[in-house]
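Complex shown without one protein chain; remaining protein chains in place.
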Amino acid sequence: MPTPLVLSEVAKTFTMHLRGGLALPVVDAVSFAVAAGECAVLGGPSGAGKSSILKMVYGNYAADSGQIIVEHHGRLVDIAAAAPRTVLAVRRDTVGYVSQFLRAVPRVSALDIVAEPLVARGVAAHAAQERARALLDRLNLPERLWTLPPATFSGGEQQRVNIARGFITDHPVLLLDEPTASLDRANRAVVMALIAEKKAAGTALLGIFHDADVREAVADSVIDVTRFAPGRRAA
Amino acid sequence: MSEVTDEEPLLRVHGLSKFYGNRVGCQDVSFELWPGEVLAVVGESGSGKTTLLNGLSARLMPTSGSVSYRMRDGAWREVYRMSEAERRLLMRTDWGFVHQNPADGLRMTVSAGANVGERLMAVGERHYGNIRATATDWLGRVEIAADRLDDAPRAFSGGMRQRLQIARNLVTAPRFMFMDEPTGGLDVSVQARLLDLLRGLVREMGLAAIVVTHDLAVARLLSDRMVVMKDGRMVETGLTDRVLDDPHAPYTQLLVSSILQV
Partner (left out) sequence: MSATANLATYNFAYLDEQTKRMIRRAILKAIAVPGYQVPFASREMPMPYGWGTGGVQVTAAVIGPDDVLKVIDQGADDTTNAVSIRAFFQKVARVAVTTRTAEATIIQTRHRIPEAPLAAGQVLVYQVPIPEPLRFLEPRETETRKMHALEEYGLMHVKLYEDIARHGHIATTYAYPVKVEGRYVMDPSPTPKFDNPKMHMSPALQLFGAGREKRIYAVPPFTRVESLDFEDHPFEIQRFDAPCALCGSTGVYLDEVILDDRGGRMFVCSDTDHCESRRAAEPAAQTPAETLR
């Protein structure tokens, strides 16, 4: 079985056209792999490009060069070069993402937001909502909030909706962008348990955790992003 | 890629250009649209969005280039080489067009029910009871109360008119929709409701759509893929969230940086 996620020689530079074409190199020669059942954590100070790497894997940022290979339905897909609709298919079935911030959709209830990734994969609405309820319950989101759109929720409540949405599917690769940032101790524990379950199920996880406790608890390996700082290639 | 190789696009646009004398309407636009995919065309006024939309939707003969559509029987047809009868039939069965101003897409003097039922009658439905039942069902799906069935759209609010226009288009279960600033001119709360409704319908019916908008938030919410137009040309295209979060073209960066944050 191929490795679910392999990055090789990935580079990213932002060109700020509004500032006279100023080039801001972010990362260079990013190469690592995440195995099934492994939780790899991106380490390094803020601004080192951890989040950019995660977003490139998700196809949210374009990679300038290199390859980001995921195993999608038994085939190898290079996210860095894939057509938009392929990226969408990969997101639907292969690569999940839990971001720090929830992009709330007007009028859509928390329950439907959580259930949506399952519905998009063809699970019946009723069954998907059942799973969503179980997850929200486990994350201690008060039931009275479930039918409300999360736009007015607190940061922690929105975060839990987001986590539930990310964890509801069984994507083989799951990206975690500070999933525990605004959670209390109890809910952090729930998330750690969820991560452990994913690992046991063979999911490849790639995450950013600022919280050292959580990082220690879940990380199988830490990838030092400063290794990929631009300009170090020659060394 | 594996699950997509046996599929074909729905629409192929190749080298589409339209000139108004020396002035460029749109120039060398090429893309493909796939079944169930929503493509947003963004840009400021004068960028060629509307020319492109009209050129794609068989409303404006392009100067050069081709627009091909895969018909329900699987055959590829060049839109501008069809007979007018075929093209008009296509436009009122397998295509839909949602105008920015609902009055342009509705018959304002006839009832909501007749507005929704017109496409059915146009394709030969001759049972009043069935037409009425279908129209009632569609009003419900666009969140218009059944007791407004016999009211003319003149008596409707802007948001209701827009929803009625959508129902009128979707009643023949088209596979492909054009939307021209579908939320333009509506209050923000009404916009949100309409966007939510459109999102749901597009997903539920597996509709492919081209949405022309200058509102990047609308593009983000509705579309999978985005085309940025400037001076009649495509300056950037890609996955919607990629274009918005990691814009490459100078103009796209300007556009994205100009959004007011709430």
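Letters are used for the chains, namely A and B, taken in the order the chains are written, and counting of residues starts over at 1 for each.
Criterion: a contact is a pair of C-beta atoms (placed from the backbone, for glycine too) under 8 Å apart; a residue touches a chain by one contact, two chains touch by 3 or more.
None of these values were measured; they are calculated from a predicted model.
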Partner chains on view for the chain not depicted: B
Residue of B:K18, B:K49, B:H99 or B:R119 in touch with the missing chain, whole complex considered: B:R119
Chain B, residues in touch with the chain not shown (by the definition above): 84-85, 88, 107, 109-111, 113-114, 117-123, 126-129, 131-132, 149-150
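Methods note: only the chains that are shown with their structure count from here on.
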For the chain B and chain A complex, residues of the former touching the latter: 1-4, 34, 37, 192-193, 195-196, 199, 203, 220-221, 224-225, 238-239, 241-242, 245-246, 248-250, 253-254, 257
In the complex, chain A residues that touch chain B: 14-18, 55, 59-62, 72-75, 77, 82-89, 103, 105-108, 120
